[in-house]
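Removed from the display is one protein chain of the complex; every other protein chain stays in position.
For subunit A:
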Amino acid sequence: MSTPETARSLSDARFLVALGCGLVAVGVMWLVFTLAGQPDTATGALVGGLAVTALAVVVRWRAQRRGPSADGGFGRILLGTADERDNAILTASLAWVGLAAFLANAIGLAAVALGADGSTVIGAIEAFLIAVLVGAFVAQSRRT
C-alpha cells in the first residue's frame, strides 16, 4: 500500500499530465478553427479552454491548501487521496452520468431532427451531464 506522500506525488504527476493534455487539446482546437478560417471561434475556444484549465488549477490548489485532512470528498479525489468510500461515491455518480447520457443523447437526436442547432445541442448535453455528475455526487455523499 502506498504512503500518503507517494499517493500525493503520483496524483501531482497525473494532474500535470492531464493539464498538459488539456492545454494541447485547447491549442489544437485553436489551430483547427484558425486554419478553417473561423478566427472568432478559435479565439472563443482558446479563451474558454484556458479558463477551464485555470479553474482546474485553482480548485486543485485550494484543495491542496486545505491539506490531506480536508473533509471534502471531492477535494480528496482531486488530490488523489480518496479513500474507498470516496471512490465508491464517485463510481456510483459516474454510473448515473452513464444512464443520463442515454437519455440526453436520445433527446438531443430528436432535437436535432426537429431542427435544433447541433453544436448547441452538444453543449447542452455536456452541461446536463456535468449537472448530473455534481448532483449525483452530492446525493451519494449524503446517503453513504
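The criterion applied here is as follows: contacts are C-beta pairs under 8 Å (C-beta built on N, C-alpha and C of every residue); 3 or more make two chains touch, one makes a residue touch a chain; residues count from 1.
Note that contacts and distances are computed from a predicted model.
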From "Electron transfer flavoprotein subunit alpha/FixB family protein", "Aminomethyltransferase", "Peptide/nickel transport system permease protein" or "Transcriptional regulator", the hidden chain's UniProt protein name: "Transcriptional regulator"
Which of A:Ser9, A:Thr91, A:Thr120 or A:Thr144 contacts the chain that the document leaves out: A:Thr144
Chain not shown, touching residues in subunit A: 1, 4, 69, 71, 73, 76, 83-86, 88, 141, 143-144
